[in-house]
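For this view, one protein chain was removed and the others were kept in their places.
Here the chain labels run A, B, C and D in written order, and each chain numbers its own residues starting at 1.
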Amino acid sequence: MLTIMKSELLVTAIIFLLLFVKLGKGMKNESMLLLIQVLLLLNFIAGFFFNTEGILFDGMYQSTSMIVLQKNILNLGVYLISLLFSSWFKRSEHMPEFFMLMLSALLGMFFLISSGNLLMFFLALELSTIPVAAMANFDLDKKRSSEAAMKMILTSAFSSGILLFGISLIYGATGTISFSELPQHLDGTPLQVLAFVFLFAAFAFKLSIVPFHLWTADVYEGAPMATTSFLSVISKGAVAFIFISTLYKVFQPMQGTWYNMVMILSIATMIIGNLFALRQQNIKRFLAFSSIAQVGFILVGISSGAKEGLSSVVYFILIYIFSNLAAFGVATAIESQTGKENIDDCKGLYQTNPFLSWVLALALFSLAGIPPTAGFFGKLFLLTAGASTGSYFFITIAALNMIISLYYYLRVIRAVFMDKNEQPVEKIKIDLSAKLGLTICAAGIVLVGLLSWIYDYIQ
Amino acid sequence: MIEPGLYHLLFISAALFFIGVYGFFTRRNLVTMLMSVELILNSVNLNFIAFNKYLWPNKLDGVFFTIFIIAIAAAEAAVAIAIIINLYRSHHSIDVENAEEMKF
Amino acid sequence: MSGSTVIFYLLAALTLVSGLLAVTTRMIFRAAIYLLFSLIGIAGLYFWMQYEFIAAVQIVVYVGGIVVLIIFSIFLTQQAGDELPKQKMGRQLFSALAAFCGLALVMLQLYKHDFIKTSSPAIEPTVANIGNQMLGVDKSGYALPFEVVSILLLAALIGCIVIALKSKPETK
Amino acid sequence: MNLLLLILTPLLTAVAVLLMRNATQVRWVSFIGAAVQLVLAFALFFAFRNERMAGNTAEMLFQIQYNWFPAWHISFHLGVDGISIAMILLTAFVVIAGVLVSWNVEKMTKEFYFLLILLSLGAYGFFISLDLFILFFFLEIAVIPKYLLIGIWGSGKKEYSANKLALMLMGGSALVLVGLLGIYFNAPEKTFDLLTLSKSYIPAEVQQICFPLLFVGFGVFTALFPFHTWVPDGHSSAPTAGSMFLAGISMKLGGYGCLRVATYILHDAAKDYSTIIIVLSVIAILYGAFATMMQKDLKYINAYSSVSHCGFVLLGIGMMTKTSMTGAVMQMVSHGLMTALFFAVIGMIYERTHTRQVNEMGGLLKRMPFIGTVLFIVGLCSLGLPGLSGFVAEMTVFMGSWERPDTFSRVATILSCLSLVVTAVYILRAITKTAMGPLKEQFATLTDARWNEKLAAIILVVGIIAIGTAPFWLNDLINPATEIIKQHLMIPTPID
Partner (left out) sequence: MPNATYIALIPLLPLAGFIMLGIFGRKYFKNTSGIIGTTLLLVSTGLALYTAYGYFFEYGKVDGVYQKLVPLKYTWLEFSQGVSIDMGIIIDPISVMMLVVVTFVSLMVHIYSLGYMKGEERFPTYYAFLGLFTFSMLGLVVSSNIFQIYIFWELVGVSSFLLIGYYYDKPSAVAACKKAFIVTRFADVGFLIGILMLSFYSGTLDFNTLIATLTSPESNGYKTAAAASFMGVSALTWGLVLVFIGGAGKSAMFPLHIWLPDAMEGPTPVSALIHAATMVVAGVFLVARLFPVFAISSPGALSIVGYVGAVSAMIAAVIACTQTDIKRVLAYSTMSQIGYMMFALGVSKYGGEEGLGYTASMFHLFTHAMFKALLFLGAGAVIHFIHSNEMKDMGGLRKYLPITHITFLIACLAIAGVPPFAGFFSKEEILLAAYQHNPTIYWIALITSGLTAFYMFRLYFSIFWNKDASPSPQGEGRGEVHHGEGGFAMMMPLVLLALGAAAAGFIPFGHFVSSDGKALESEFHLQFSILPVALGLAGIFTAMLLYKKQNDKPDKIAASLSGLYKAAYHKFYIDEVYLFITQKIIFNLIGRPAAWFDKNVVDGLVNLTGNTTLKISEGIKRIQSGKVQQYAIYFLAGVIGLALLFIYVWK
């Protein structure tokens, strides 16, 4: 039981460790951060050992090698966040609390991925949401931060209500909340479809699928960059994982319905996300809409409904973590020193900060799906998985959306590399851990695609 | 008057749910919006209990769901209120329409 | 028409009417009180269904906790006597329409659906049963969710402390 | 001959370039890398000939195959036939010339060369891929360097042009992608392998859908009407070497793809769509030529003429006779060399006169005899003078097209023949106005080409003349390969 729940236990241990350290009040921010980074690194490394598959608590909790892998990917993301946002953390008064909340949310995500019934699912979902809402408010002095937190907590409460209503209907119609028993009771009656739509909407809310995405940009913009990146990368990844397994396993009998639903929402998400991203100035907002569009692509992969769909989504999330975190890392480096977070402020960045520029370029190319970055492979496999159902219209739309997305990614590239600026941002000092984080991300962006064994490993 | 049964309870719950939804849509005060959310959650609870009683009394899934929802609702409300208070400090208002600086 | 039926309808009316008033009244403090009534009505319905434990929890947590919290926050943030700002008429109508449509849709589906019933023997929702299962780790034990919720409450606590107990309010 | 060398050399060069400290080192490293690549290309050519002479009749030689993403049946499969080798030789020529011409790029030299070499890497990889996935991979690798080359080192409306180019090309490759996926899932065995796919039966209705996707997708790269508008803007805004690569190599990716992927694998649909392809290519040929006639900027002239000339490539492919396809490949090689040279010369002129408007020039031959002479050679090549490569290629296309006896093809051929006159008109107009006539005062102090420019021009001129005077070696190289494609096209459609 210890090894089965190893990931959760480790994270819980870290949370309590931090709690005690915090209460002890004996540590400076820098050393505290270093401690956290080391702990998270160990946590990540530990993820590769002593893995046991198994089911606990009467099916409420399950662990398979795929789930462990997914958790490890999330661990990696959290570790990278601890590296990349070091300058913000160092300045922050409540850094340990931030990590406690983040790790609680991470714990929630672990339980989410491992959940074996709707109750666990719901609780884990809340555990992974409510702390994040608090995290969104961590720039305590900023109006936008509290506005973001308010928007997040209210909309997520609303979506919880919808989700719960859906769950209650499912419970009423089937008499069970266990994932393993549900498929035998689901037969696609209208009420079940209705309940499924309610449930789906909650997933869609978390994943920012159109039209449930509206909170995303505002929250991303207002929240501290670390929260934003956690929200856009880790929590999206976790929800995507559970979304897939829910659709594939639990709602397998209703595949016809959810396939179509995924398809139309995917198209809408890609289009809307891209169209909004086109005209954004704020980098965080820009990345928010771009991540909405990315979710559209993830849905393409999900629509496949087969093993390839799962592995390609996991693979994509891994790549997405590297790419998006790299982009956020660069953005935060600029923002924390200069306070600028607009795309136009990046004009002429290459003149003063070639390293940041290249990392940003790599990240954006990866997001746009340009080879040889890993994003190319990720997107291509998603599309391939999606194409396996034979719906070429859908794939064509997705492929054409890649062009629109390329346009706005290139807009940033243009600002960084081409546009002339009389006063480009000054040379930015990046501390060691952020540099390390960016390097890891860049290496990940390049290598995850080219080294095909990583994909095989995921499979 | 008909003997009350499952459908009555379901109606109450659904009506309460949409009353909450209506409140969420129309209330401009953040605290009242939070109250609407509480109504929504309560309606769900009612649903669970009703289903548990009338259809699936063989297990206590609905009951437990309800208990946990109440717990979650408390946590959520606490965090929400903390956030609202913080918002009030910075905006000097808890009118939702005063907090829409970020848009488009 | 038995007494229980009458009680049911009374409770239902209390719940819905005060719920409706809670979301429509222009006085914020009254809204909180109506909410309180509505929640009590629900607790009454739980009693009516003989789920006493749930009813008790409802009263304790909601009436004793959340509503009090809400009222505190009202006092903290607003003059209780002020009228609430009015929402635009269009929005009100549209919201009402949307809510009504949703209600109609849900009710239609509920009525059309043939609910099946379990044939297994019922478990009484007694405090003992609930307590045993709550902390049980074996079949139908709810220890894990319990732990999860406790972590959640811890996190919420930390969050609330950090956010609400800010050292000094800024005046920007 | 290990084909990996062809990919590794540019890769190592690119890495080495990044490690260099100053611009001079960067230039020499790039030059050496390009030279090595040229030597390799020739070594490959001779090795190929030897193999063929020794009686090796395999469709693709020097094959290498590693499993790459086994889950998706993707393998790193390389191999060459005559067409690939012709394209590789072309690339090697253009790359080395491009490196030489860019010798005096001062702004961000390292990045410039890095991108150039990255672009060439994409092209090399593309031409030797036998797996559609890696083919696509390399196709897309070649897009972004172009964007950056134009955007950073370009001139004029560079942002607009760069954007347009990148978006249209990515649009093309998006269509290619969908087409490829269609093939992948509908082939009898799921595979991206070109050779396997060419031998398997793909259902007719799938072909009907996938062929236009692939053809138009690749066609965007090779300026298929009406998807050619990136060409004039892109070429005119690009820096010299950028234009050379763009027109000399990048547009050939499309032609090669149309032939090797679209026509070869989807041969049934190819026959059905032949008419449309012919119509579009004839429009491109004539319309491009007439549009060129009205241009006043040298780069626009060459860019529009590329539309017209690439029309011959598509015409050759669309006619689907062995000779016409050979002609199409020859035209790709010829046009690649020629247009690269043309852009190189335009770059040299622009660098000295600071104008590209033909009306503002005159009598440059007097001050720049070398550049002027090269301009004449390239102009004459463009209008199809015998002894230079353009003639050989165009005539092969014509002869091949004429082999189709129906009136429609005849009319198409005759119409495209007429473009020869229009070409003569605009080319002569351009070169006479530029190089001939009285020398303008402001140009009295111009200097002739420097050593690097001379070397670049000579390399390309040698290529042009080598094909023009002795086309048989190229023909012998390409013919067996097009013969195989033709054989494929002859396979009757199975009835199911």
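Going forward, contacts are C-beta pairs under 8 Å (C-beta built on N, C-alpha and C of every residue); 3 or more make two chains touch, one makes a residue touch a chain.
Computed from a predicted structure; not experimentally measured.
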Query: So which of D:215, D:273 or D:398 would be touching the chain we can't see?
result: D:398
Message: Please identify which residue in A:257, A:351 or A:391 touches the non-displayed chain.
response: A:257
- prompt: Where the complex has a chain not shown, which of A:44, A:98, A:198 or A:350 is the residue touching it?
  reply: A:198
- request: Check each of D:49, D:271, D:429 or D:454 against the chain that is not shown and name the one that touches it.
  value: D:429
- prompt: For subunit C, which residues lie in contact with the unshown chain of the complex?
  reply: 91, 94-95, 98-99, 101-102, 105, 109
Task: Can you list, in ascending order, the subunit D residues touching the missing chain?
output: 164, 167-168, 225-226, 228-230, 232-233, 287, 290-291, 293-295, 304, 322-323, 326, 363, 365-366, 369, 380, 383-387, 391-392, 395-396, 398-400, 402-403, 405, 413-414, 417-418, 420-421, 424-425, 428-429, 432, 435-439, 470-472, 475, 479
- prompt: Please identify, in ascending order, the residues of subunit B that touch the omitted chain?
  reply: 21, 24-26, 28, 33, 96-97, 100-104
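Assume only the chains that are shown with their structure count from here on.
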Field: Between subunit A and subunit B, centroid-to-centroid distance (C-alpha), Å
entry: 27
- prompt: Mind pulling the subunit B residues that touch 2 or more other chains?
  reply: 10, 17, 20-21, 34, 50, 55-56, 59, 64, 68, 72, 75-76, 79, 82-84, 86, 89-90
Overlap residues in subunit C, where contacts from two or more other chains coincide: 106, 110, 115-116, 118, 140, 142, 145, 149, 152, 156, 159-160, 163, 166, 170, 172
Query: Which part of subunit B faces subunit A closely enough to touch in the complex?
result: 10, 17, 20-21, 24, 30, 33-34, 37, 40-41, 43-44, 47-48, 50-51, 55-56, 59, 61-62, 64-65, 68-69, 72, 75-76, 79-80, 82-84, 86-87, 89-91, 96, 99-103
Field: Of subunit B, residues touching subunit C in the complex
entry: 1, 3-4, 6-12, 14-23, 25-29, 31-32, 34-36, 38-39, 42, 45-46, 49-50, 52-60, 63-64, 66-68, 70-79, 81-86, 88-90, 94-95
- request: Going by the contact rule at the top, pick out the subunit A residues touching subunit D in the complex.
  value: 308, 311, 365, 370-372, 376-377, 380-381, 383-384, 387-388, 390, 392, 395-396, 399-400, 402-403, 406-407, 410, 413-414, 417-418, 452, 455-456, 459
